[in-house]
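My structure is below; once you've seen it, I'll send some questions.
Heads up, one of the protein chains got dropped from this complex, but the rest are sitting where they should.
Presenting subunit A:
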Amino acid sequence: MLFNSFEFVALVLVSLFVYYLPFVRKVQVPVLIAASLFFYGYTNPALLILFLVSVVINVTTSYLVVHGLPARRRLYATLGVVINLLILAFFKYSPLVGRTFFPPGHSVGEFLTYVPLPIGISFFTFEGISLVVDAYKGRDIPAYRSLVAKSVVKHTINTTFFVAFFPHLVAGPILKAHDFIPQIREKFFTEIDWTYCYKALVTGYFLKMVIADQLNHHTFWIQYPYFETHSSFVLLTLLFGYSIQIFADFAGYSLIAIGVAGLFGYRLMQNFNYPYISTSFSEFWRRWHISLSTFLKEYLYIPLGGNRKGPYRTYFNLMLTMVLGGLWHGAAWSYAVWGTFHGLALALERFWRDRHPAPKNPSLVYQIGSGFVVFFFVTFAWLLFKLTDFNHVIQYIQAIFNNTGMSSYMAIVVYVALYTFPVVLYHFYYLFKMQYPTHRLSQTFEPYLYGFMFFMIVTNSGIGTDFIYFQF
């Protein structure tokens, strides 16, 4: 069920109505669990089987970690993490293993190639890991112990809700148990922060339906063999368009999730913080898909030693974290290359910064220059997302150099410019608000801006497509 479908709007409205009925208050969480399971199983109820198996594993292992025999806690925690990773690995990487290590026609290879990828598996398995690890890390700290209720029934309900809550279920933001579970309590209609939800929903739907869905049909031309027919200028424009599209698609999704969760009284973490103003790769990763990057930092980079074991180990840890982060996105080697690229960029940046610290008060030219460099490389790396066959990536880059003499199809350029402009403005507006936080202009201007975005959602939406991150 897509966020931009009528079915979803109906589900939210019906759930909201039931959720805030006074006599339902004691069972608000089960109501949302039921709505979430309906949401997840709507198009393919069979998906619920794996999802519920995953929930049972997380409920059991996290409960045993906190309330089981103390001598076996480490074993239970390890089991929980390993089983989650095995589920993820089997469903996500079997096709890659089948294609890479078995000849065509081999029965095992064929079987692995056709293992289906359940939607949202990368997200809910990571959330399961978060619960088990948080429970283990904080097993002796009262605040953390409260993540795993003493009552098995309550713990089962809380865990199922934490993983299943439909706004974040299929594409994040990836919740951490210690952020979400403490929020579970009775909620009241009068507590809804309408302005917060409205802003998140309007911005989210605008980014997804007006920007990403419109750009999607232009960036279609990035695919092989169509890119061969376009000029260098158009190819670069398309790449720029895709960079904006992937941001608008995913940030839009995250904002809708945040807005819908807000209607039910839950705050989800911010997932995007104007990433394209970043002036370094490390800043980019503090602003892009924050829930994933903080997850990788907390549950992988720091346990690997982080930056505590000397510079070379730090570079290695950065590389490894990013390569695995790349592979988390999908079962294709291009994602690993994408992760390696970012890992290398982070490691090199760290290496450089260790020797040449960044100026404390960088000039505007320095900031613009470094911002441009980061955006340029990040944008080029998105090509690995769009073209998952690495040969096509090479051919695309070759075409950029070779097709200089071709005439440009200007309609594509015009539309990409039109639909990327609001996102560029969106980032500049943030910079303006940073510079002048109390400026009257932004406060006076905002209601009309949101009204205009609402108007554009109604009149100028593209043809609805899946969210790009659904495939991950």
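As a convention for this text, contacts are C-beta pairs under 8 Å (C-beta built on N, C-alpha and C of every residue); 3 or more make two chains touch, one makes a residue touch a chain; residues count from 1.
Convention: contacts and distances are computed from a predicted model.
Participant: Can you tell which of "Carbohydrate ABC transporter membrane protein 1 (CUT1 family)", "Transport permease protein", "SGNH/GDSL hydrolase family protein" or "RsbT antagonist protein RsbS" UniProt lists for the chain that's not drawn?
Facilitator: So the chain that does not appear here would be "SGNH/GDSL hydrolase family protein", according to UniProt.
Participant: List the residues of subunit A that touch the chain left out of this view.
Facilitator: Interface with the chain not displayed, on the subunit A side: 6, 194-195, 198, 202, 214, 217-218, 220, 225, 228-230, 403, 406-407, 414-415, 418-419, 446-448, 450-452, 454-456, 458-460, 462-464.
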